[in-house]
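Sending over a structure as C-alpha coordinates; questions will come in a sec.
Now for chain A:
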Amino acid sequence: MAFVELRHVTKRFGQVTAVDDLCLSIEKGECFSFLGPSGCGKTTTLRMVAGFEDLEEGEIEVGGKLISSSLKKYYLAPEKREFGMVFQAFAVWPHMTVFENVAFPLRIKGVARHEIESRTKHSLENTNLTKQAQLYPNELSGGEKQRIALARALAINPGLLLLDEPLSNLDPHLREEMRFEIKDLQRKYDFSIIYVTHDQAEAMALSDRIMVMRDGKTQQIDTPLNVYANPANKFVFGFIGLSNFIPVVPRDGKAVLESAPDAGQVSDSFPPEFAGAGRATVACRPAEVDLLPEGKGGLRGVIDRMAYLGETVDYIVTVGDVEIRIQKGRREPRFEAGMACSLAFPKPTWYE
Partner candidate 1 sequence: MKKLLAVLVLVSLLAISGAAWAGEKLTVYTSMKESLIGALKDAFVKNNAGIEFDYYSAGAGKLMAKIAAERESGKMTVDVLWHSEVPDFYQLKKEGILEPYVSPEAKFVESPVKEPEGFFTPVRNGTLAITYNTRFIKTAPTSWQDLLKPEYKGAFGIANPALSGTAYGSVVALAQQFGWEYFENCKKNEAKMGQGSGQVVDDTAMGDLLACIGVDYITTDKIKKGATLGFVYPKEVIMLPSPVAIMKGTPNLAAAKKFVDFLLSREAQQIIANSGTLPVRADVELPKDTLLPNPHDAVQRAIVLDFTTMSATKEATIKKFTEILRPGK
Partner candidate 2 sequence: MAEVRLENVRKAYGKKVVYANLNLTIDDGECFTLLGPSGCGKTVLLRMAAGFEQPDAGTITVGGVTLSSPSERIFVPPDERSLGVVFQDYAVWPHMTVAENVRYPLVIQKVAKNEIDARTQDAIDNVNLTGLENRMPYQLSGGQQQRVALARALVAEPKLMLLDEPLTNLDAKLREEMRFEIRALQRKKGITVLYVTHDQEIALAISDRMAVLDENGNICRIGTPTDVFERPGNAFVFRFMGVANMIPADVRGRDIYARGTDVLLSKDAPAPVPSNPVLGCRPSDVDLVRDPGPGMPTARVRRVNLLGPIVDQRLEFAGMELRAQLDTHKAISRGLIFREGDMVGVNIANPLLFDSNTLEGVGSHE
(Lines give C-alpha, C1' and ligand atoms only; values in the text may rest on other atoms or scores of the structure.)
Protein backbone atom coordinates (compact mmCIF):
# COMPACT_ATOMS: atom_id res chain seq x y z
CA MET A 1 0.00 0.00 0.00
CA ALA A 2 1.47 3.32 -1.11
CA PHE A 3 1.70 6.23 1.30
CA VAL A 4 -0.17 8.67 -0.91
CA GLU A 5 -2.91 7.40 -3.22
CA LEU A 6 -4.84 9.49 -5.72
CA ARG A 7 -7.62 7.52 -7.39
CA HIS A 8 -9.42 8.83 -10.48
CA VAL A 9 -9.10 12.39 -9.27
CA THR A 10 -10.88 14.93 -11.46
CA LYS A 11 -11.29 18.66 -10.95
CA ARG A 12 -13.18 21.13 -13.08
CA PHE A 13 -13.32 24.91 -12.96
CA GLY A 14 -16.43 25.83 -14.88
CA GLN A 15 -15.97 24.42 -18.39
CA VAL A 16 -12.28 23.72 -17.94
CA THR A 17 -11.14 20.34 -16.73
CA ALA A 18 -8.05 21.19 -14.72
CA VAL A 19 -7.25 17.66 -13.63
CA ASP A 20 -8.56 14.71 -15.56
CA ASP A 21 -8.90 11.23 -14.05
CA LEU A 22 -5.57 11.22 -12.31
CA CYS A 23 -4.29 8.06 -10.62
CA LEU A 24 -1.11 8.12 -8.67
CA SER A 25 0.67 6.49 -5.79
CA ILE A 26 3.66 7.83 -3.92
CA GLU A 27 5.77 5.74 -1.57
CA LYS A 28 6.78 6.62 1.94
CA GLY A 29 9.99 8.65 1.85
CA GLU A 30 9.79 9.26 -1.86
CA CYS A 31 10.38 12.58 -3.52
CA PHE A 32 7.83 12.90 -6.25
CA SER A 33 7.55 15.82 -8.67
CA PHE A 34 4.62 17.13 -10.70
CA LEU A 35 6.23 18.66 -13.76
CA GLY A 36 4.50 20.55 -16.51
CA PRO A 37 3.92 23.89 -18.17
CA SER A 38 1.77 26.44 -16.36
CA GLY A 39 -1.90 25.56 -16.48
CA CYS A 40 -1.28 21.81 -16.71
CA GLY A 41 -3.08 21.13 -13.43
CA LYS A 42 -0.09 20.40 -11.24
CA THR A 43 -0.79 23.10 -8.67
CA THR A 44 -4.48 22.22 -8.59
CA THR A 45 -3.56 18.61 -7.87
CA LEU A 46 -1.28 19.70 -5.05
CA ARG A 47 -3.98 21.93 -3.60
CA MET A 48 -6.42 19.02 -3.68
CA VAL A 49 -3.95 16.96 -1.69
CA ALA A 50 -3.52 19.88 0.73
CA GLY A 51 -7.28 20.17 1.09
CA PHE A 52 -7.74 23.63 -0.36
CA GLU A 53 -9.77 22.33 -3.27
CA ASP A 54 -12.49 19.71 -3.30
CA LEU A 55 -12.82 17.03 -5.95
CA GLU A 56 -15.32 16.52 -8.73
CA GLU A 57 -14.53 12.83 -8.84
CA GLY A 58 -12.21 10.40 -7.14
CA GLU A 59 -10.61 10.17 -3.76
CA ILE A 60 -7.32 10.78 -2.02
CA GLU A 61 -5.79 8.68 0.72
CA VAL A 62 -2.69 9.45 2.73
CA GLY A 63 -1.13 6.95 5.16
CA GLY A 64 -4.06 4.62 4.67
CA LYS A 65 -6.50 7.27 5.81
CA LEU A 66 -9.11 8.70 3.45
CA ILE A 67 -8.76 12.49 3.41
CA SER A 68 -10.77 13.56 0.37
CA SER A 69 -13.60 11.77 -1.34
CA SER A 70 -16.05 13.24 -3.79
CA LEU A 71 -18.35 10.28 -3.43
CA LYS A 72 -18.62 10.47 0.34
CA LYS A 73 -18.48 14.27 0.25
CA TYR A 74 -15.81 13.92 2.85
CA TYR A 75 -13.01 16.43 3.09
CA LEU A 76 -10.68 16.58 6.00
CA ALA A 77 -9.96 20.26 6.69
CA PRO A 78 -6.46 21.32 5.62
CA GLU A 79 -5.53 22.17 9.19
CA LYS A 80 -6.31 18.61 10.27
CA ARG A 81 -4.24 16.87 7.60
CA GLU A 82 -0.93 17.51 9.35
CA PHE A 83 1.12 18.06 6.23
CA GLY A 84 3.87 20.56 5.77
CA MET A 85 3.59 22.99 2.88
CA VAL A 86 5.89 25.55 1.33
CA PHE A 87 4.60 28.17 -1.07
CA GLN A 88 6.23 29.93 -3.97
CA ALA A 89 5.98 33.41 -2.44
CA PHE A 90 7.53 32.19 0.84
CA ALA A 91 4.36 33.04 2.81
CA VAL A 92 6.28 33.69 5.97
CA TRP A 93 4.32 35.87 8.35
CA PRO A 94 5.90 39.30 8.34
CA HIS A 95 4.58 40.23 11.77
CA MET A 96 6.29 37.34 13.54
CA THR A 97 9.96 36.76 14.16
CA VAL A 98 11.67 33.81 12.56
CA PHE A 99 11.32 31.90 15.82
CA GLU A 100 7.62 32.71 16.13
CA ASN A 101 7.01 31.67 12.55
CA VAL A 102 8.56 28.28 13.08
CA ALA A 103 7.01 27.80 16.51
CA PHE A 104 3.51 28.65 15.28
CA PRO A 105 2.45 25.16 14.15
CA LEU A 106 3.64 23.71 17.46
CA ARG A 107 1.76 26.30 19.46
CA ILE A 108 -1.38 25.58 17.48
CA LYS A 109 -0.96 21.90 18.26
CA GLY A 110 -0.76 22.76 21.94
CA VAL A 111 2.71 21.34 22.43
CA ALA A 112 4.21 22.05 25.86
CA ARG A 113 6.14 25.29 26.10
CA HIS A 114 9.60 23.82 26.74
CA GLU A 115 9.11 21.34 23.96
CA ILE A 116 8.17 24.12 21.55
CA GLU A 117 11.33 25.87 22.59
CA SER A 118 13.57 22.91 21.97
CA ARG A 119 11.92 21.65 18.81
CA THR A 120 11.89 25.09 17.23
CA LYS A 121 15.53 25.57 18.08
CA HIS A 122 16.28 22.24 16.55
CA SER A 123 14.40 23.12 13.35
CA LEU A 124 16.23 26.41 13.14
CA GLU A 125 19.55 24.66 13.52
CA ASN A 126 18.62 22.25 10.78
CA THR A 127 17.93 25.10 8.42
CA ASN A 128 20.86 27.28 9.52
CA LEU A 129 18.62 29.98 10.93
CA THR A 130 19.75 29.99 14.55
CA LYS A 131 21.40 33.38 14.24
CA GLN A 132 18.35 34.97 12.68
CA ALA A 133 15.86 33.56 15.19
CA GLN A 134 14.86 36.91 16.65
CA LEU A 135 14.75 38.85 13.38
CA TYR A 136 11.69 39.69 11.36
CA PRO A 137 11.38 38.11 7.92
CA ASN A 138 11.57 41.37 5.99
CA GLU A 139 15.10 41.88 7.29
CA LEU A 140 16.12 38.63 5.62
CA SER A 141 17.03 37.53 2.13
CA GLY A 142 14.83 35.46 -0.16
CA GLY A 143 16.79 32.30 0.57
CA GLU A 144 16.49 32.81 4.29
CA LYS A 145 12.77 33.41 3.99
CA GLN A 146 12.40 30.21 2.05
CA ARG A 147 14.32 28.38 4.76
CA ILE A 148 11.93 29.77 7.38
CA ALA A 149 9.04 28.45 5.35
CA LEU A 150 10.78 25.10 5.16
CA ALA A 151 11.56 25.00 8.87
CA ARG A 152 7.98 25.94 9.64
CA ALA A 153 6.58 23.28 7.36
CA LEU A 154 8.78 20.66 9.00
CA ALA A 155 8.22 21.80 12.58
CA ILE A 156 5.52 19.25 13.27
CA ASN A 157 7.43 16.39 11.61
CA PRO A 158 4.87 15.89 8.87
CA GLY A 159 4.72 12.64 6.98
CA LEU A 160 4.20 14.51 3.76
CA LEU A 161 5.73 17.77 2.60
CA LEU A 162 3.99 19.68 -0.18
CA LEU A 163 6.16 22.09 -2.13
CA ASP A 164 4.57 24.51 -4.59
CA GLU A 165 7.34 25.89 -6.81
CA PRO A 166 9.23 26.81 -3.68
CA LEU A 167 12.42 27.83 -5.44
CA SER A 168 11.24 29.81 -8.43
CA ASN A 169 11.62 33.14 -6.63
CA LEU A 170 15.26 32.49 -5.79
CA ASP A 171 18.31 33.18 -7.88
CA PRO A 172 19.97 30.20 -9.57
CA HIS A 173 22.78 29.79 -7.10
CA LEU A 174 20.46 29.79 -4.09
CA ARG A 175 18.11 27.47 -5.87
CA GLU A 176 20.78 24.84 -6.13
CA GLU A 177 21.71 25.23 -2.48
CA MET A 178 18.11 24.97 -1.31
CA ARG A 179 17.63 21.86 -3.40
CA PHE A 180 20.40 20.16 -1.49
CA GLU A 181 18.98 21.34 1.78
CA ILE A 182 15.57 19.92 1.03
CA LYS A 183 17.15 16.65 -0.03
CA ASP A 184 19.28 16.47 3.13
CA LEU A 185 16.31 17.12 5.38
CA GLN A 186 14.31 14.52 3.60
CA ARG A 187 17.01 11.95 4.13
CA LYS A 188 17.19 12.84 7.77
CA TYR A 189 13.47 12.72 8.54
CA ASP A 190 12.22 10.37 5.83
CA PHE A 191 9.07 12.27 4.91
CA SER A 192 7.53 12.05 1.47
CA ILE A 193 7.67 15.05 -0.81
CA ILE A 194 5.32 16.21 -3.49
CA TYR A 195 7.13 18.84 -5.45
CA VAL A 196 5.40 21.03 -8.01
CA THR A 197 7.54 22.77 -10.62
CA HIS A 198 7.71 23.81 -14.23
CA ASP A 199 11.49 23.62 -14.26
CA GLN A 200 12.62 20.27 -15.63
CA ALA A 201 16.19 20.58 -14.33
CA GLU A 202 14.89 21.15 -10.84
CA ALA A 203 12.50 18.22 -11.05
CA MET A 204 15.21 15.93 -12.33
CA ALA A 205 17.76 16.99 -9.78
CA LEU A 206 15.49 16.48 -6.83
CA SER A 207 13.05 13.71 -7.57
CA ASP A 208 12.96 9.97 -7.23
CA ARG A 209 10.11 9.95 -9.72
CA ILE A 210 8.52 12.57 -11.92
CA MET A 211 5.02 12.89 -13.27
CA VAL A 212 4.93 14.97 -16.45
CA MET A 213 1.51 16.58 -16.89
CA ARG A 214 -0.21 18.36 -19.72
CA ASP A 215 -3.75 19.75 -19.81
CA GLY A 216 -4.68 17.93 -16.63
CA LYS A 217 -3.55 14.55 -17.94
CA THR A 218 -0.62 12.40 -16.97
CA GLN A 219 1.95 12.02 -19.76
CA GLN A 220 4.58 9.91 -18.05
CA ILE A 221 5.46 8.77 -14.55
CA ASP A 222 9.02 7.63 -14.32
CA THR A 223 12.50 8.18 -12.87
CA PRO A 224 14.29 11.34 -14.00
CA LEU A 225 16.75 9.40 -16.13
CA ASN A 226 14.00 7.51 -17.89
CA VAL A 227 11.96 10.62 -18.46
CA TYR A 228 15.01 12.20 -20.05
CA ALA A 229 16.34 9.24 -21.95
CA ASN A 230 13.10 7.49 -22.84
CA PRO A 231 10.36 10.08 -23.05
CA ALA A 232 6.94 8.58 -23.50
CA ASN A 233 5.89 10.94 -26.25
CA LYS A 234 6.88 13.96 -28.27
CA PHE A 235 5.49 16.37 -25.69
CA VAL A 236 7.60 14.89 -22.92
CA PHE A 237 10.62 14.87 -25.19
CA GLY A 238 10.20 18.52 -26.02
CA PHE A 239 9.37 19.61 -22.52
CA ILE A 240 12.22 17.91 -20.78
CA GLY A 241 15.05 19.71 -22.55
CA LEU A 242 16.31 21.41 -25.70
CA SER A 243 15.36 19.32 -28.69
CA ASN A 244 15.51 19.14 -32.45
CA PHE A 245 12.49 17.79 -34.27
CA ILE A 246 13.59 17.03 -37.81
CA PRO A 247 10.88 16.15 -40.34
CA VAL A 248 12.00 13.33 -42.62
CA VAL A 249 10.65 11.37 -45.59
CA PRO A 250 11.69 7.94 -46.78
CA ARG A 251 13.88 7.53 -49.82
CA ASP A 252 15.39 4.23 -50.78
CA GLY A 253 14.61 2.93 -47.29
CA LYS A 254 16.58 5.75 -45.74
CA ALA A 255 15.30 8.82 -43.95
CA VAL A 256 16.14 12.09 -45.70
CA LEU A 257 15.09 15.71 -45.35
CA GLU A 258 12.12 16.60 -47.46
CA SER A 259 13.52 20.01 -48.36
CA ALA A 260 17.04 18.74 -49.04
CA PRO A 261 16.84 15.10 -50.05
CA ASP A 262 20.25 15.26 -51.63
CA ALA A 263 22.02 16.48 -48.47
CA GLY A 264 22.32 12.91 -47.28
CA GLN A 265 20.44 10.76 -44.81
CA VAL A 266 19.37 11.42 -41.27
CA SER A 267 19.09 7.70 -40.71
CA ASP A 268 19.90 4.76 -42.92
CA SER A 269 16.61 3.13 -42.13
CA PHE A 270 13.02 4.32 -42.03
CA PRO A 271 10.85 2.73 -39.35
CA PRO A 272 8.22 0.58 -41.02
CA GLU A 273 5.46 1.88 -38.72
CA PHE A 274 5.75 5.35 -40.30
CA ALA A 275 6.32 4.12 -43.85
CA GLY A 276 2.60 4.20 -44.56
CA ALA A 277 2.34 7.87 -43.64
CA GLY A 278 5.33 8.64 -45.85
CA ARG A 279 6.81 10.99 -43.28
CA ALA A 280 8.10 11.01 -39.71
CA THR A 281 9.93 13.16 -37.22
CA VAL A 282 13.34 12.42 -35.85
CA ALA A 283 13.79 13.85 -32.37
CA CYS A 284 17.20 14.34 -30.88
CA ARG A 285 18.85 16.48 -28.27
CA PRO A 286 21.51 19.03 -29.28
CA ALA A 287 24.19 17.06 -27.47
CA GLU A 288 23.24 13.80 -29.19
CA VAL A 289 24.09 14.98 -32.67
CA ASP A 290 27.62 14.20 -33.85
CA LEU A 291 29.26 17.19 -35.48
CA LEU A 292 31.91 15.95 -37.88
CA PRO A 293 34.20 17.34 -40.53
CA GLU A 294 32.67 17.49 -43.98
CA GLY A 295 32.16 14.11 -45.55
CA LYS A 296 32.46 12.08 -42.36
CA GLY A 297 28.75 11.76 -41.55
CA GLY A 298 25.42 11.08 -43.16
CA LEU A 299 24.01 14.59 -43.51
CA ARG A 300 25.84 17.54 -45.05
CA GLY A 301 25.22 21.02 -43.66
CA VAL A 302 26.74 24.42 -43.04
CA ILE A 303 27.50 25.98 -39.66
CA ASP A 304 25.16 28.94 -39.59
CA ARG A 305 26.25 30.37 -36.31
CA MET A 306 28.53 29.43 -33.51
CA ALA A 307 28.56 30.75 -29.98
CA TYR A 308 31.36 29.99 -27.60
CA LEU A 309 29.82 29.80 -24.17
CA GLY A 310 32.77 28.56 -22.17
CA GLU A 311 31.73 25.11 -21.03
CA THR A 312 29.76 24.45 -24.16
CA VAL A 313 29.88 25.58 -27.73
CA ASP A 314 26.55 26.19 -29.34
CA TYR A 315 26.03 25.66 -33.07
CA ILE A 316 23.19 26.06 -35.44
CA VAL A 317 23.65 24.05 -38.58
CA THR A 318 21.40 24.59 -41.57
CA VAL A 319 20.50 21.81 -43.94
CA GLY A 320 18.07 22.97 -46.60
CA ASP A 321 15.51 24.97 -44.67
CA VAL A 322 16.01 22.98 -41.49
CA GLU A 323 17.99 24.41 -38.61
CA ILE A 324 19.59 21.90 -36.31
CA ARG A 325 20.82 22.93 -32.91
CA ILE A 326 23.98 21.25 -31.67
CA GLN A 327 25.84 21.62 -28.39
CA LYS A 328 29.35 20.33 -27.85
CA GLY A 329 31.65 20.36 -24.87
CA ARG A 330 34.54 22.79 -24.91
CA ARG A 331 37.03 19.97 -25.15
CA GLU A 332 35.67 18.75 -28.44
CA PRO A 333 36.94 19.92 -31.83
CA ARG A 334 35.77 23.43 -32.64
CA PHE A 335 33.97 24.52 -35.83
CA GLU A 336 33.61 28.07 -37.04
CA ALA A 337 30.56 29.76 -38.54
CA GLY A 338 30.38 29.34 -42.30
CA MET A 339 32.22 26.01 -42.35
CA ALA A 340 30.73 23.02 -44.10
CA CYS A 341 30.23 19.97 -41.88
CA SER A 342 28.57 16.63 -41.59
CA LEU A 343 26.08 15.44 -39.04
CA ALA A 344 25.30 12.01 -37.69
CA PHE A 345 22.38 10.97 -35.55
CA PRO A 346 23.45 7.99 -33.50
CA LYS A 347 20.36 7.95 -31.28
CA PRO A 348 17.28 9.03 -33.22
CA THR A 349 13.89 8.88 -31.55
CA TRP A 350 11.00 8.55 -33.95
CA TYR A 351 7.69 10.27 -33.75
CA GLU A 352 5.02 10.70 -36.30
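The working rule: contacts are C-beta pairs under 8 Å (C-beta built on N, C-alpha and C of every residue); 3 or more make two chains touch, one makes a residue touch a chain; residues count from 1.
If you want to know what made the cut, all candidates are chains of the complex that A comes from, given by their letters.
Here the structure is a predicted model, which is why all the values come from computation and not from measurement.
Chemist: Touching chain A in this complex is which of 1 or 2?
Modeler: Answer for chain A: candidate 2.
Chemist: Residue numbers of chain A touching candidate 2 in their complex, please.
Modeler: Spelled out, the residues of chain A in touch with candidate 2 are 180, 200-201, 204-205, 224-225, 228-229, 240-242, 285-288, 305, 307-311, 314, 327, 329-331, 347.
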